[in-house]
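One chain of protein is taken out of this complex; the other chains stay put.
So, chain A:
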Amino acid sequence: MLSAVTDLGSIESTVSKNLPVVSIHQLGLCLSRASASVLNLNCSLILLPMCRTLLAYLRGSQKVPSRRTRRLLDKSRTFHITCGVTICIFSGVHVAAHLVNALNFSVNYSEDFVELNAARYRDEDPRKLLFTTVPGLTGVCMVVVLFLMITASTYAIRVSNYDIFWYTHNLFFVFYMLLTLHVSGGLLKYQTNLDTHPPGCISLNRTSSQNISLPEYFSEHFHEPFPEGFSKPAEFTQHKFVKICMEEPRFQANFPQTWLWISGPLCLYCAERLYRYIRSNKPVTIISVMSHPSDVMEIRMVKENFKARPGQYITLHCPSVSALENHPFTLTMCPTETKATFGVHLKIVGDWTERFRDLLLPPSSQDSEILPFIQSRNYPKLYIDGPFGSPFEESLNYEVSLCVAGGIGVTPFASILNTLLDDWKPYKLRRLYFIWVCRDIQSFRWFADLLCMLHNKFWQENRPDYVNIQLYLSQTDGIQKIIGEKYHALNSRLFIGRPRWKLLFDEIAKYNRGKTVGVFCCGPNSLSKTLHKLSNQNNSYGTRFEYNKESFS
């Protein structure tokens, strides 16, 4: 907005100097130039949150030590959407202003300054102006592309038909190419010889427009008496009140500022895409595929030079399932120094995951118990892209963390738990509250082994209060238990019904007085909203809850 206001101010002052001479309407020009400035800024900024590898690097690097700065990175999607909405609004203003301009350029065609006109002759049909000039035509195409992109990006479409959103959003590249051409038309010009033809100067060889003699002109416009020493008006060439034009004005097109604005981020984004393409070109080697209850499948794989931090996610691309689709999945197990295997847990919802499961697991074994299948010869080629950062990485950097998972939302925390199982000492985390809410008792079996191993490990190391596990079964008919003798520790921490969040927050506040507790939630929106509200409330123990949010779609 600031850029629009300053631009508006500078344009107004430039145009008003020429107002007596050039009578092309100025409000439309001002509005269109101002909105163009805003569009310049937003079109350049909107690409930056999409450089996800760069953001993941910034999140993990030592150059961003402050937690507050890292939390800004959590909001990158919201920033992108805000820029998008701003582009939408100001494009509307820009188009409306230019439509008015087109009309005025044709009606108020100025014969005195032929070069300044956008129209080629008086009363040229403004529709012809729109469609036969480079800026006009590219402008119309850009509006159509923007229309397609914006209508496909609404929340309702993203939630129901993500494909439409994804395929149309890739039109952004066409939009940027058109934008580069749009500003190259050279419509906006500045005067190159201001010293020999200053604004408001009088041209001596004007014939048709001003038929008055010079002294009359001076006496009309300048009330001061002529200073002594000057007797002839012709000697006023050097007078400081008025200047005589030495030569005709010359105009030259402005250098398109837009190229300067968008070239940086566009190059950065292209470099990032190229890097991601090269990095993801090697397929992974699938080690094992396991089927878990409640429609969940686990895949373990290796890839050379793949490093990931706990909490990050990758996207899977399987050409045998779909040539163009990429789907994000959080890593449930990260590669460590000793073990290069990493894994994901996928919930089977939708056609891509169904087809993927049918390729990896023969249909006969899908309903059976957990069984690893080693059929490496028959596995399809799988490519991964990533890892990309997420707010859950921060849970290891708080002294106390509260992690709440709803159903399959447990996956980011599974990688955290795996990391703690490996070695907990390098991290700042000293106490973890882990709350997992599920509808179905069988879902707990996805990570029951991991939880038990973690629990036992901390008991062995005499730190029983490091991890506090609470499992909740939100919908049930009666008392249920996770079947298996070794899950005794989990069964004693299993509660029926939904958690009572207020009591839980009070308890955590009481036992961690004066500390800052990081709250992380991966689950449905209603759960997220409740926790956010509770985190922002004050408590009498001086404990601060910081809510870290992940946004899906």
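Note that in this section a residue touches a chain if its C-beta (ideal position, glycine included) is under 8 Å from a C-beta of that chain, and two chains touch if they have at least 3 such contacts; residues count from 1.
In this section, contacts and distances are computed from a predicted model.
Peer 1: Absent chain per UniProt: "Cytochrome b-245 light chain", "Large ribosomal subunit protein uL4m", "AP-3 complex subunit delta-1" or "Sodium/potassium-transporting ATPase subunit alpha"?
Peer 2: So, among "Cytochrome b-245 light chain", "Large ribosomal subunit protein uL4m", "AP-3 complex subunit delta-1" or "Sodium/potassium-transporting ATPase subunit alpha", the name matching the hidden chain's UniProt entry is "Cytochrome b-245 light chain".
Peer 1: Any idea which of A:Leu58, A:Val143 or A:Val174 touches the chain not displayed?
Peer 2: Result: among the candidates, A:Val143 touches the missing chain.
Peer 1: From the listed residues A:Ser288, A:Ser474, A:Asn491 or A:Asn539, report the one that touches the chain absent from this view.
Peer 2: That would be A:Ser474, which touches the missing chain.
Peer 1: With respect to the chain omitted from the figure, which of A:Thr132, A:Thr151, A:Asn170 or A:Asn378 is a touching residue?
Peer 2: In the full complex, the listed residue that touches the missing chain is A:Thr151.
Peer 1: Please identify which residue in A:Ile81, A:Leu103, A:Leu421 or A:Leu504 touches the non-displayed chain.
Peer 2: A:Leu103
Peer 1: Provide the residue numbers of chain A that touch the chain removed from this figure.
Peer 2: For chain A, the residues touching the absent chain are 92, 95-96, 99-100, 102-103, 126-127, 130, 140, 143-144, 147-148, 150-152, 154-157, 159-161, 163-164, 351, 406-407, 409, 437-439, 474, 523-527.
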